[in-house]
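Before I ask anything, here is the structure I am working with.
With one protein chain removed, the remaining protein chains of the complex are shown where they sit.
All chains are identified by letter, namely A and B, in their written order; residue positions are counted from 1 within each chain.
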Amino acid sequence: MAAVKETVDQVLSIDVDKYKYGFVSDIESDLAPKGLNEDIVRFISAKKDEPEWLTEWRLEALRRWQTMEEPTWARVDYPPIDFQDLHYYAAPKKTTGPKSLDEVDPALLDTYKKLGIPLKEQEILAGVEKGERPVAVDAVFDSVSVVTTFKAELAKHGVIFCPISEAVRTHPELVRKYLGSVVPITDNFYATLNSAVFSDGSFVYVPKGVRCPMELSTYFRINEKKTGQFERTLIIADEGAYVSYLEGCTAPSRDENQLHAAVVELIALDDAEIKYSTVQNWYPGDSEGKGGVFNFVTKRGDCRGKNAKISWTQVETGSAITWKYPSCILRGDNSRGEFYSIAISNGRQQVDSGTKMIHLGKNTSSKIISKGISAGRSSNTYRGLVSVGRKASGARNFTNCDSLLIGNKCGAHTVPYIESKNASAIVEHEATTSKISDDQLFYCLQRGLPQEEAIALIVNGFVKDVLQQLPMEFMVETQKLIGISLEGSVG
Amino acid sequence: MVATPVRTPAEQALAARYPAERTSLPGTADVIAIRDAAFGGVDRTGLPHRRVEDWKYTDLRARLKTFPPAAGAADVARILIAAPAVEGDKARRLVIANGRYRPELSDLKDLEPGLSVFSLATALEAGDAVVLAALKLDDGIAANTAVALNTAFMTDGLVITVAEGAEVARPVELVHIAEGEPAASTAVRHLVTVGKGARLTLIETIESLDTVAHQSNVLTMIEVGEGAKVDHIRLQLEPDEAVSLTTLVARIDREANFDTFNAALGAGLARAQIFAEFAGRDAEAGFRGITMLSGRRHADTTLSLVHGAENCQSRELYKAVIDGEARSVFAGRIAVPAHAQKTDARMMTASLLLSEEAEADAKPELEIFADDVQCGHGATCGAIDDDLLFYLLSRGISKVEAESMLILAFLGEAIDEIQNQAVHDALIHRVEGWLKARAA
């Protein structure tokens, strides 16, 4: 027992101030004036040289947003956000749009290098020779995409991977057909805000029957002060296509809060599969709860075709506040949805996250594995919905939500909603909440492990089912991140 | 932003009834003040609807079509000849007919030492300080619509006290009967206090002699004293036309042992609410229930348990069988504050859907602030298992009989926890009756 007490104290005493991506890059920015109105929306649209229909689409969203109220149902508590005191557009000055690497500001390349994201294809290919798999990266810095790697290689396979602002120009028919078709502009307060002011993000289209030859990845970085980041990601897997996509995020340590309200839409047609992984490591604020990113994100996938599959994997270690429910609409018969989540909160972080599995088609199946770890004075809530419609005969769901508490100043909450309107559907839900097992801890200590390492080890074991879902390259990174998130010194 | 919605007929009836009745309802000026506050809350917000989280799956505003007038005096002759809901037990029956305690119909012979029984209406009229204090509820509970309506309109009920150390051997049965036409409303409140180390089995039956849209609202408060043992069972048996709102408020003191069982077998719209709290350490409690639905009935069981003290153990088990176009709702919340270390809570809910049109909703929630706890919940929903059915059929048992056996087995897990044999048998008898009606 004494060992547990000491460990708990130790974890409590650890600062979350050891965020290692907290540096600021000194890069001159092009900023929109603060505030949000029709002029700002037109400004953003004009900056991106958008067609009239998109400007109108944004303005319609803005008008809708002006009538909406911020949602209050989540178990998160934060001071009111002054939406007029933010910049809705920030772009590194020297970049007018990603062209070739040679034209990119070296300071930007340096920033990504420091973050461990190489953007030079030669460097990546050097890694390939050492046995690493190549990953195509779209690097988004504040409001714009600065570079997208391996575009030519992907194009050979017919895969389109580019900033969404570019796709609007080069593939308007695809963007117009799918944008807002999963998350409509009326969806919710933050998604509607995003629709009005979204800046950049990635666009992926994998044509019929193509298995995307490499992992795709977008790396988001907030740098500028007092900015909101509103990226928009749209991924379409046409019939029989497959794509695996990874998203990573960091932000500098700043005293004020930064707002991040992204929208991600996934569309999987007949027999297609999309695997979407996120390692979210936005700045969480300091141990007193000062600063940090407000992460209000709407992510939704639509299994529009039969036998389609969408799988979400998320590792949430950052942000002061996380409000995020990656969901699957299982519309096509035999379609499958998966949600694997690790949410770690420490310090004063507040997480309210989970998923929605909406079963509409016949023989649809879904699986939810959620592992929440709360430490410090944080609050960690799993909120999820499993809904089986009248026509979803033969639907299956299995849900497992486990929570682990480290110390008694934090909270772990589980709020599942289960709605079944079909007798042939089977829905199973199980959840547990407990602390780190004394016996496991004692066993590790007896074998000579220091306490903090023992905790990291046990927590890694606790989240193993989810870790295994991550692409190999990120699994090791994530294991380390878990150690850092919990202790700051281990790893 | 939120526009004031148009008042529904039920809300209009409420608004008309209360001012007309407030001074004729039993109680001193202090009681009227409590009633006014309760009614004022409901009047301001209107009836709760699906956007109010606690009523998400039971939209009272949409479902409550009317709020009929207060019940008049019951016809004693009809009550005397009515068959008891639980046969063959030795319970002491206390009759509440049309919202009024009827001592002349009740069994008050040879009250055990330490057991006292008197009318709530009398206590309210007398301004009994202890009773008045007991009417005060935690804000969250008091504001609950069913509770507030009970506070505003309560006409009577029983004040039952079991003295320290008294072991009341005979179960006490509170028989609620609605009688007469047209449809009427009743609101009854019971205050039950079980002293240190005392024992009590309390049975409640709620029924109606007429198939009209009676609305009953029964609120029972039970104080389970230190080391006391209380077994509470409620059989809710009204006809399909009826609306049944019941609330149990239980406070469980240290080392006490409390079990409550709710059988939702009747009423077209039924909501059973349980607000329970562990107020002292080392206590144990069981919360269980069954729901059997057919036709277009709707039954909601909403449990809120505050594991407010160290080293308490609770088990929650709710099972629902849903046929026809019926809908079952279970919402259970277990909250563990930071100081309640060594909490052990296991909540389970399971629904069996027997028809294409049936629906089940569940929201089993955990809210945990203490780290040294073992808490879990489970929820399942599905049809009768094909493999189990096939095994029974392969031995020659007919489909209808096999299904009945499996439904009974499914419910049995909860029912078999009932300690009182007479109630257990009465319940099994009702379940079998339901299964026979289904098979026919």
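Quick notes
Everything that follows uses one rule, which is that a contact is a pair of C-beta atoms (placed from the backbone, for glycine too) under 8 Å apart; a residue touches a chain by one contact, two chains touch by 3 or more.
Keep this in mind: contacts and distances are computed from a predicted model.
One chain of the assembly is not displayed; among "NADH-quinone oxidoreductase subunit L", "Fe-S cluster assembly ATPase SufC", "Sugar ABC transporter permease" or "Sarcosine oxidase subunit gamma", its UniProt protein name is "Fe-S cluster assembly ATPase SufC". In terms of the touch definition stated at the top, the absent chain reaches B within the entire complex. Contact with the chain not shown here comes from a single listed residue; of B:Arg44, B:Lys90, B:Lys109 or B:Arg395, that residue is B:Arg395. Listed by residue number, the positions of subunit B touching the unshown chain are 386-388, 390-399, 401-402, 405-406, 408-410, 412-413.
We adopt the following convention: only the chains that are shown with their structure count from here on.
In this assembly, the C-alpha centroid of subunit A lies 44 Å from the C-alpha centroid of subunit B.
Every residue of subunit A that touches subunit B in the complex is listed here, in rising order: 8, 69, 73, 388, 390, 403, 405-435. Put simply, subunit B touches subunit A in their complex at residues 1, 53, 338, 341, 351, 353-383.
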